[in-house]
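Scroll down for the structure; my scribbles are underneath it.
Every protein chain except one is present and positioned as in the full complex.
A, B and C are the chain letters, set down in written order, and residue numbers restart from 1 in every chain.
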Amino acid sequence: MGMEIKTIGVLTSGGDAPGMNAAIRAVVRTAINKGMRVLGIRRGYSGLLTGDAFEMNLRSVSDIIQRGGTILYTARCPEFTTEEGQDRAVKMCKELGIDGLVVIGGDGSFRGARDLSVKGIPCIGIPGTIDNDIAATEYSIGFDTALNTVLQSVDRIRDTSQSHDRCSVVEVMGRGAGYIALHSGIACGALSVLVPEVPYDFQRDIVDKMKKTLKAGKQHFVIIVAEGVGHTQELTKRIEEATGITSRLTVLGYVQRGGVPTARERIMASRLGYRAVELLANGIGNRVVGLQRDEIVDYDIVEALKMVKHFDIDLYKMANVISL
Amino acid sequence: MGMEIKTIGVLTSGGDAPGMNAAIRAVVRTAINKGMRVLGIRRGYSGLLTGDAFEMNLRSVSDIIQRGGTILYTARCPEFTTEEGQDRAVKMCKELGIDGLVVIGGDGSFRGARDLSVKGIPCIGIPGTIDNDIAATEYSIGFDTALNTVLQSVDRIRDTSQSHDRCSVVEVMGRGAGYIALHSGIACGALSVLVPEVPYDFQRDIVDKMKKTLKAGKQHFVIIVAEGVGHTQELTKRIEEATGITSRLTVLGYVQRGGVPTARERIMASRLGYRAVELLANGIGNRVVGLQRDEIVDYDIVEALKMVKHFDIDLYKMANVISL
Amino acid sequence: MGMEIKTIGVLTSGGDAPGMNAAIRAVVRTAINKGMRVLGIRRGYSGLLTGDAFEMNLRSVSDIIQRGGTILYTARCPEFTTEEGQDRAVKMCKELGIDGLVVIGGDGSFRGARDLSVKGIPCIGIPGTIDNDIAATEYSIGFDTALNTVLQSVDRIRDTSQSHDRCSVVEVMGRGAGYIALHSGIACGALSVLVPEVPYDFQRDIVDKMKKTLKAGKQHFVIIVAEGVGHTQELTKRIEEATGITSRLTVLGYVQRGGVPTARERIMASRLGYRAVELLANGIGNRVVGLQRDEIVDYDIVEALKMVKHFDIDLYKMANVISL
Partner (left out) sequence: MGMEIKTIGVLTSGGDAPGMNAAIRAVVRTAINKGMRVLGIRRGYSGLLTGDAFEMNLRSVSDIIQRGGTILYTARCPEFTTEEGQDRAVKMCKELGIDGLVVIGGDGSFRGARDLSVKGIPCIGIPGTIDNDIAATEYSIGFDTALNTVLQSVDRIRDTSQSHDRCSVVEVMGRGAGYIALHSGIACGALSVLVPEVPYDFQRDIVDKMKKTLKAGKQHFVIIVAEGVGHTQELTKRIEEATGITSRLTVLGYVQRGGVPTARERIMASRLGYRAVELLANGIGNRVVGLQRDEIVDYDIVEALKMVKHFDIDLYKMANVISL
């Protein structure tokens, strides 16, 4: 148990993700319920440096649980990565009376939270990124909604694919990771899923599968490719050349980052936000909360940042079996 | 390891649930991949008694992963609960050459699967019901989609509720259980959630919360009630009388049972179907597959039927904290 | 051309409808573009009586076009139907400096607009009700969204209906009118559509059609009934008794009144709001704007209230032909 925390700040940092508002809502309501004050900080660490903060009450977070994006806005802040910037942030926290901070974002944001914790402002990180590429948690805010958005798009693309006997290549987000690709690929019944974590063989994993499926009587195909694999335009051309099947690429892009959060998203974000404040209420900082085997857990930020995420190779194999 | 299974049957039983088709697809494709034959049995145990079965191939399950309902249909079958009926079913299995069976449904369906297993047809049960009231698993097929359907409906109802400063009471499904109510209640930010598992105090849990919230400036309310609580029309009247706030009831009904399955639904159903066939391929029967702490597990059916599901009281408490 | 109008008020009245916000947005932006001031009046005529108004600028209506409900709220106001109430409203308009008024609502709201116009406050009515039961226009705000909401619900209900070989009776809104029922019935491919405008014969229009369709091999049915027809619970029972097909009723209720407005809704609402302000800008009042043969038109309110809406019997007949 550490010091008593009377006023907390909350900010969102890095790329926005659906469910961030549900997390903010849980943070605000839980904190007020525990007798703390809450300051909302606009535009991430950038707003912390300039003191762009406002007091939040129960009503500040009314009717936001169903909204995509983040009501606190988000922005990059290169200055905050410097020692000088962090010192200014600590000073601003003291000026504003903030003695604890909840940071919703990705690994980059957690590094900032670690630095602030070291400098005396206990911080709790909540994983928020659709890419689900944070090692300390099996689930990060935005992932479930992004999957369903990809699905709805592919369900649409499939109509054209089927009507025209085509191959649709769909590039999905994920930065260096293939989680969105793998999960959406299984869910939409893609013939092949290409991810950066597993090398692929063009002939075996695409051409041979298409030919085998053609023989079985199916003439349209969906192939999901993680953006981290790259060269999707070229790949699409190669598929058409190798198989004779007209092939078209769709890059889903920013639609994947927004939208009304799903049920699971809102519940998970609420649970994570609730736990973050429970930790601060107990004077505990420098932690990242997360989901492990369907339970909310928390780790030391330094340890969390060292963790390595293992790609679920069994799930990948299953995808191959049931995709034919 | 038991006997070698060469031909399996698959059927859906009890109420339909979105994701059942994804499970059927995974069963068929996994079985064929392992060199087995698959017979689809129409209308549950009823079709098993009459031999209403057809051979399924890789293409039989093309483009069904995104469809609600069940392509195998489902029906009640009182005859099957009798010894005589079960004997006829076993005879029919032998006639059709079925030496293993996958049954997708709820507890009632699993009792049938247990009886057949005892009589020499190894069966695997896959939990499929939107109510999520099966003790052996934390997740049953249809639950995630049902939650999102409830959410979409409540997000709509909220518009009118807000525009007219009203209280909307929404009755959701769940039979004797409150899982849909609790999870959708958190996700839609309901003021109160009433479930059969937790007794409620009308004054404390509804009237006082509404009055407190009115003082904080919010004038519209959503209250989610599980069907197992009952008397929703009367409750709605009492709320209006006690608070003076115009109150309206919506009974969501059958919309909750259908619809395009969500990403999570399709993935879970695929994983459960895949595991069910792996068990049969190893000659193992009389098991129920399920999800425990995000891992696919399996239990003896007899044990599974004895298990008791514990209501997540911590989640219920959290709902109360963040709903104000 | 009448007097010069410098400040207009805008209010929503009667039941809320998706698209009202798009109309408010168009009113506000068009008026400011023409150099007028705009006051938003909360809770319909009720807010006009109490002077519950606020100045609106370009930003007041930012990011509302996609929201259901009405940001101006709505309420019933029995007092306003009296001479005395109307005189108070006129007095309040003068106090607030309002010399023109846009009223978004149904026939009841237009009667108020007519009375105010007579008393010297030029008013323009914009038809807003999901029921589409206003004679002066072929389209009223909310209708297109309500149709699509009904459709999404029936598309879900159909899954269960099909999986269980059932008849689903779906009661839809419309007050005394059958427009939602007829249009959604065609769009969802209902076997029968019952509307208050056309008497039905239980045997011919339901039982015989079901039996004919059963012979053709279809075993599940959707029947859409307008709320104005009544007795849907009894009807559902009679269908089950007469045909032996298990039959279930779903009353869609308030979900039909909310939700994100469709593209057509937002465009129509924008066009109607734009025209309403153009009229006021020309000093013209006492008009209702509407859509006739896909063009925006306007009528004297008194005349508009006398008009009689003709039910599209040809469309009804077509529905019968293509529903089998």
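The definition used in the following text is that a contact is a pair of C-beta atoms (placed from the backbone, for glycine too) under 8 Å apart; a residue touches a chain by one contact, two chains touch by 3 or more.
Predicted model, so just to flag it, every value in this text is computed and none were measured.
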Exercise. For the chain that's been dropped from view, list the shown partners it touches.
Key: A, C
Self-check item: Residue of A:Thr74, A:Ser184 or A:Thr213 touching the missing chain in the full complex
Solution: A:Thr74
Quiz item: Which of these, C:Ile5, C:Ile186 or C:Ala276, touches the one chain of the complex that we don't see?
Solution: C:Ile186
Practice problem: Based on the whole complex, identify which of C:Ser46, C:Ser109 or C:Gln162 touches the chain you can't see. | Solution: C:Gln162
Quiz item: Contacts of chain A with the missing chain: which residues?
Solution: 12, 15-16, 18, 43, 67-70, 73-75, 149, 153, 155-160, 162-165, 168, 248-259
Quiz item: Residues on chain C that touch the omitted chain in the whole complex?
Solution: 25-26, 29-30, 33, 57-59, 62-63, 65-66, 138, 144, 147-148, 150-151, 155, 158, 162, 183-184, 186-189, 213, 216-218, 260, 262-264, 266-267, 270-271, 273-274, 293-295, 315, 318, 321-324
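Following the convention adopted for this analysis, only the chains that are shown with their structure count from here on.
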Practice problem: Identify the chains in contact with chain B as well as chain C, in label order. | Solution: none
Quiz item: For the sequence-identical pair chain A and chain B, what is the superposition rotation angle on Cα atoms, to the nearest 5 degrees?
Solution: 180
Quiz item: Which integer distance in Å separates the CA centroid of chain A from that of chain B?
Solution: 28
Quiz item: Rounded to the nearest whole Å, what is the centre-to-centre distance of chain A and chain C, using the mean of the C-alpha atoms as each centre?
Solution: 40
Quiz prompt | Contacts with two or more other chains, residues of chain B listed in rising order | solution = 155, 158, 162
